[in-house]
Structure formats: structure tokens, C-alpha cells
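After this line comes subunit A, so read on.
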Amino acid sequence: MMSNANNATDKSTTVLDMGRILVMAEQIGAFFAPYPPLRAAEGVRNHLRTYWDPRMREALLAHIDTGVNGLATHVVAGAQLLREPVSVQKKGYYGPPQA
Partner candidate 1 sequence: MPIPRKPDNSVITTCSYCGVGCGFKAETLDGKVVRMIPWKEGKANHGHSCVKGRFAFDYYNHPDRVLTPMIRSSIDLPWQKVSWEEAFAYAASEMRRIQAKYGQKSIGAVSSSRCTNEEIFLVQKLARAVFGNNNIDNCARICHSPTQFGLSATVGAGAASQHFDSILQADVIMVVGANPTGGHPVFGSLMKRRIREGARLIVIDPRQTDIVDSPHCHADIHLAIRPGTNVLVLNSISHVIVRERLYDEDFVRARCEWPEFEAWMALVSDERYAPEIAGPQAGVDPETIRQAARLYANGPRSAIYYGLGVTEHSQGSTGVMCLGNLALSCGMLGREGVGVNPLRGQANVQGGSCLGSWPHVFSGYRFVTDSDVRSSFEAEWNVTLDAEPGLRLPNMFDAALTNQFKGMYIMGEDPVQSDPNQNHTIAAMKQMECVILQDLVLNETSRYAHVFLPGSSSMEKDGTFTGAERRVSRVRKVVEPLAGLQDWEVVVRLMNAMGYPAQYAHAGEVLDEIARLTPAYSGLSFALLDRVGSAQWPVDQNAPEGTEVLHTKTFPRANGLGTFMLTGYVPTAERVTEQFPLLLTTGRILSQYNVGAQTRRTANSQWHQQDVLEISADDAVIRGIRDGDWVNINSRFGATRLSAKISARVNPGVVYTTFHHPESHVNALTSDRSDWATNCPEYKVTAVDVLRLTTENAMPSEAELEVTV
Partner candidate 2 sequence: MFVGCLRFSVAVLERDVMWHELRDLREDIDYGTPPREGAPVTLTVDGVEVTVPAGSSVMLAAALINRPVPKLCATDMLEAFGSCRVCLVEIEGRKGYPASCTTPVEAGMVVCTESESLQDLRRGVLELYLSDFPADEIEGGWSEFHETLERVGVTTHPYGQGATHFALPVDKSNPYFLFDPAKCIVCSRCVRACEDIQGTFALTISGRGFDSKVTAGQDQSFFESDCVSCGACVQSCPTQALIEKSLFNGEYLHAYTT
């Protein structure tokens, strides 16, 4: 088999302009705002996990780690959920919230 897995040179600073990443995160947060807190956070987590290049997720988390972010609580909580392992039942499914 040829190997095409990620290689080490992909390590980057910020793949997109940070302002752009924050606007996208805020917009996602605005959609999930009507949901109860836990589901809103999970919705954000699932969305970032499914649709965002990992470098964008890392950049967002690094920004959140600085402490000052101006993001909604459930966006911060959702991003931080990315660091927890995903349960077996939800393997492969990271779409919008499911019952």
C-alpha cells in the first residue's frame, strides 16, 4: 500500500485568518443558540468535528485557550468538547444533533 497519511510538515500556525475563523464560529454558535446548553455545545462540537479542517479547529482552541475570546458560552464549551473522546455509538456521525 502507498502511504498517504498526514505527514509532519502539515504543522502550521493559523491556516486561515483568525478573524475569519471567529466569524464562522460565531455564526455556528448563533444557529445552536436556541438549543438547551448541553445540546447546543454538542451541536457546535459535532459541526466543527465534521466540517472543519483540523487546523482550523486547533486554531480556534488555541485562541480559546488564551482566555479572552468574546465567543458565546456554548461555542467555547462545544470547542472544548472536541478534546474529549467520542463515544462509540456516535462513531462517524458528527452531523446536526440527533435524538
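Criterion applied: all candidates are chains of the complex that A comes from, given by their letters.
We adopt the following convention: a contact is a pair of C-beta atoms (placed from the backbone, for glycine too) under 8 Å apart; a residue touches a chain by one contact, two chains touch by 3 or more; residues count from 1.
Note that this is a predicted model, so its numbers are computed, not measured.
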Requested in this report: Tell me which of 1 or 2 touches subunit A in this complex.
Outcome: 1
Report summary line: candidate 1 partner, complex, touching residues on subunit A are 1-7, 9-10, 12-17, 20, 24, 27-28, 30-31, 33-35, 47, 49-56, 91-96, 98-99
